[in-house]
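See below for the structure under consideration.
Rest of the complex left out; these chains stay put.
Letters A and B name the chains as they come in the text, with residue numbers starting at 1 for each one.
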Amino acid sequence: MYELGVVYRNIQRAQKDVAANLGALGTATVHEAMGRVGLLKPYMRPIYAGARAHGTAFTVLLQPGDNWMLHVAAEQIQPGDIVIAGVTADCTDGYFGDLLATSFKARGAQGLVIDAGVRDVSVLADMQFPVWSKAISAKGTIKATLGSVNIPVVCAGALVNPGDVVVADEDGVVVVPAASAQKVLDKAAAREANEAEKRAKLAAGVLGLDMYRMREPLQEAGLRYID
Amino acid sequence: MYELGVVYRNIQRAQKDVAANLGALGTATVHEAMGRVGLLKPYMRPIYAGARAHGTAFTVLLQPGDNWMLHVAAEQIQPGDIVIAGVTADCTDGYFGDLLATSFKARGAQGLVIDAGVRDVSVLADMQFPVWSKAISAKGTIKATLGSVNIPVVCAGALVNPGDVVVADEDGVVVVPAASAQKVLDKAAAREANEAEKRAKLAAGVLGLDMYRMREPLQEAGLRYID
């Protein structure tokens, strides 16, 4: 059950350099390194082409059609945070536009991930303030009911704890728990290290069948070739 | 109940300059000024980035998979109109392509808003003929059943009367009744006038909490800060 009407001011943030290194690797590599968990649902899409962000999760729980808590949130944001907003019921309203983006940017926010709608998207694109959302809508919101700030929230099917590392790009949004961020980074970096070599081989015409030694297991599974 | 098989040739259009001024303010501001009504559902998306249009509503009621009435419509379009097309049942077919766009443009149409699909979208983008639709599909349509032109239609959940003002941009599509267009413009302009100042304050680090005087109502609502 969500705790409503509370703002946690002090949260334990993952290390910035770890977040930065994970961000550089991108969501696909990080998600693999985590054992394929921690990904938000693929309906979350960036509002402009080329959007990329990473940072520490700053969480907000919103009520449907009500963006009051985003204003409360602004005061607590610290440079390097990415705001992750969940909602207590499905809603596509435009919770966030250029004014809030200006305020969030002034506080050092790296972007917004919101399981709802946003607006002023052409201005947000001009500002290069990256947002991942499930909708775009001109519809504004009221300020009537309390949610919370920096409690654990579910956003687009994933549990996000304040301070977790968030990596977002055109492939989606991945959340890495602060406690395992370094370990995930190590795995992800190791995975990445092999990619350049693999890519060169594949570009040269080497087959994945050979490079990954799949021929034997395929034969064991019963694969038949027919001429 | 829709009146079928009729074409209204004379409609009362909203004033062009009012439409132009509303268009310059954008959908989010206009929608707020209307009290948050008049917005089409957010599944209506522009077919290319940066699409923007405004004008007077020229309405068409279409039958599913049948674009006959769009040809009938072309003759009646006047410069400054935006064509708003509803359909009597859900359909994603491509009702509109580059030929109709050429014809509509020649008649002075400012764009198309259609609760169905369109095609030839790369050509439409090259022509800079803006379209908001719920789908993109290469599938063409037949010409077999009558609909109507310039009757009140429901398009993507919103009632549109011929002659209303239509404002469309990347945030969606808003419809303003002709009779209240000037009043909405006044409110929207007043709203906009404050935005530059607010943006500057927020950019300087002033919080919405203070600028909008939210601290007291939040406290009354029971918000608790936890360190």
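To be clear about the criterion, a contact is a pair of C-beta atoms (placed from the backbone, for glycine too) under 8 Å apart; a residue touches a chain by one contact, two chains touch by 3 or more.
Keep in mind that this is a model prediction, so the values were computed, not measured.
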Checklist outcome for this item: Quick tally, homo complex: 2 in view, grand total of copies 6
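We take it that only the chains that are shown with their structure count from here on.
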Item to check | Cα-superposition angle relating the copies chain B and chain A, to nearest 5° | outcome: 120
Checklist entry - Any idea how many Å lie between the Cα centroids of chain A and chain B? => result 31
Checklist outcome for this item: Touching chain A in the complex, chain B uses residues 26-28, 31-32, 36, 39, 42, 45, 49-50, 169-172, 174, 195, 198-199, 202-205, 207-209, 212, 214, 217-218, 221-227
Checklist outcome for this item: Listed in rising order, chain A residues that touch chain B in their complex are 5-10, 48-49, 68, 71-72, 74-75, 92, 94, 97-100, 102-103, 105-107, 117, 119-122, 135-140, 143, 145-146
